[in-house]
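First the structure, then my questions, so here it is.
Selected chains only, in their assembly positions.
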Amino acid sequence: MGDRAPQGGSARVSVGVIMGSQSDWPTMAHAVHILEEFGIAHEVQIVSAHRTPDRLIDYAKSAANRGLRAIVAGAGGAAHLPGMVASMTRVPVLGVPVQSAALSGVDSLYSIVQMPGGIPVATFAIGKAGATNAGLFAAALLAGDDADLATRLDAWRAAQTEGVAMIPVREG
Amino acid sequence: MGDRAPQGGSARVSVGVIMGSQSDWPTMAHAVHILEEFGIAHEVQIVSAHRTPDRLIDYAKSAANRGLRAIVAGAGGAAHLPGMVASMTRVPVLGVPVQSAALSGVDSLYSIVQMPGGIPVATFAIGKAGATNAGLFAAALLAGDDADLATRLDAWRAAQTEGVAMIPVREG
Amino acid sequence: MGDRAPQGGSARVSVGVIMGSQSDWPTMAHAVHILEEFGIAHEVQIVSAHRTPDRLIDYAKSAANRGLRAIVAGAGGAAHLPGMVASMTRVPVLGVPVQSAALSGVDSLYSIVQMPGGIPVATFAIGKAGATNAGLFAAALLAGDDADLATRLDAWRAAQTEGVAMIPVREG
Amino acid sequence: MGDRAPQGGSARVSVGVIMGSQSDWPTMAHAVHILEEFGIAHEVQIVSAHRTPDRLIDYAKSAANRGLRAIVAGAGGAAHLPGMVASMTRVPVLGVPVQSAALSGVDSLYSIVQMPGGIPVATFAIGKAGATNAGLFAAALLAGDDADLATRLDAWRAAQTEGVAMIPVREG
């Protein structure tokens, strides 16, 4: 599967970021940026549950053996990608509901989060915030047995706290 | 796949009825009853998108070659079954949103109907009415090149019309 | 009914595309484009359930005799067109909920999909995706007894699969 | 149409109460009770938009000539009855959304109230309250040129006001 693009250094890829179509990129980029910021080796790929089911099957079934520790999967509308990946791997799947045109992502959210008992998908907020948080959650998950990453995550969180101004600027 | 149970006579099976779990049976039975009423050869099977993905893949990929003319697929919650079957076959898929516990089937409906352009799933009402209508729609679809079935469908519809009383009974 | 415009060659019209008003055209055009792409003989017409009920009655009641194999019907808001056509013909009706101003098409969707048991309407996604898929579903339905069309539909689907890039472009 | 049952005395029928099925009776009975209470001559009938479209057409098109001053129409789910009657008569149509199983009548409400500009349907609350109020609204409409009815309606409203206790009973 040489078409995948390992990113974040020469380390073994530990996080996969997949999305249903090119149109999901502006949302899912926020997950990728977080992984880049933490130097977590990752790969990025388009996997459409509906238009490329064989690619989905191949991706999901090979995930554990390839050593992935988490898969961030974003999709919109009848968003079947995260759940179907989760049905074929024990690797934790982090689902990101992409905001949809008519229903603002409520359809995406329900399609991802309302999984039946037995096949979990960890779901995050609709849109950009959800993608950012899926990236951060992947980092937190990896930090469980990576003390260095844990330290960097703590620092990131502390910096975020520091970055909150005390008084709002009277603009807008 | 000898486990499938061809029903409705010795004719070649033309309609498959599948559902995500045993708990969907009370809903999906209404589709089966319609097929039985019209003597349409059919098969009934549990196919869980999430718990039996390989069964799903096998079912969907073999559907066209096995001569199926329509697949009625019912599921609830994050209802991925109809859409994932549709992603792997050109055979028309008729989706039935099963009423769910917390969200009353709105999650099922959105997960089934909001398919992206390219992979259609014909969606029917939440619950019993939807299952009945998926069965009737399968009959109407087959009636397109089966004049005898068309006649029987017309008769069924006429009888339904005749069966509507003129004056409501003052009860309840 | 010479006002209808048969399109897609000299073949007998097999699919009717109707819509409640001119304002539905930008959505319903996507169904028409699919029919054109597959060379399926079709006709396109405005039929308003509310403003032209007689046209609706005439259209629905003549559909079977005129040899239509499917009717794609799009409408928005209190979208009664698909259901009322379905009440007067056994020809399969494919409903497309057009996105509405205030309720984003949730009203259109509920008005189309929540049909009572007895009169089925096959419902597709809100807006463009739904119109595209109604066209594709009509093709799939006709492919049931048209091997050539089935082959072309398979090819269309394979091309769609091929067209999905492996890696997202980092834009937007 | 001798099957209709004029009720409320020998007077010419001025209000029609129609409903999509027998199952709507427990709701629509509340409209009938109000008409009975005011002695307004009325008729009660089942008219299913989907199962008896011809009865619908006949009912709607004859309404004005038969002298109806208002039509109370109740239906649930994809509730097309009020809107389709309104499309074929200028007689004021009062729509009552009947509570539905899965969606609690939100589908009924949207299907009735979201009519396009040009064909009005006066819509009331979901369920019993809506049926009661459709009956009262019919009375208020007729009271516009019936001073005696106006007086009785004022009395009814005054009695309703009088009937509201000052202090709640501490029960339940």
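Each chain carries a letter (A, B, C and D) given by its place in the written order, and its residues are counted from 1.
Note that contacts are C-beta pairs under 8 Å (C-beta built on N, C-alpha and C of every residue); 3 or more make two chains touch, one makes a residue touch a chain.
This is a predicted model, so every value here is computed, not measured.
Counting all copies of the one sequence in the full complex of this file gives 8, of which 4 are shown in place.
One rule holds in what follows: only the chains that are shown with their structure count from here on.
After Cα superposition, the angle needed to carry chain B onto chain D is 90 degrees, rounded to a multiple of 5. Separation between the centroids of chain A and chain B, computed from CA atoms only, is 34 Å.
Annotation for chain C: residues touching 2 or more other chains are 106, 113-116, 118-119, 121, 125-126, 129, 160.
Shown are all chain pairs that touch, namely A-B, A-C, B-C, B-D, C-D.
Of all the residues in chain A, the ones that touch chain C in their complex are 3-5, 19, 21-22, 24-26, 28-29, 44-46, 48, 51-52, 54-55, 77-78, 101-104. Residues 20-21, 49-51, 53, 57, 77-78, 80, 83-84, 86-88, 100, 102-103, 106-107, 110-116, 118-119, 121 of chain D are the ones that touch chain C when the two sit in their complex.
Chain B makes touch with chain D in their complex at residues 99, 104-106, 125-127, 129, 160-161, 163-172.
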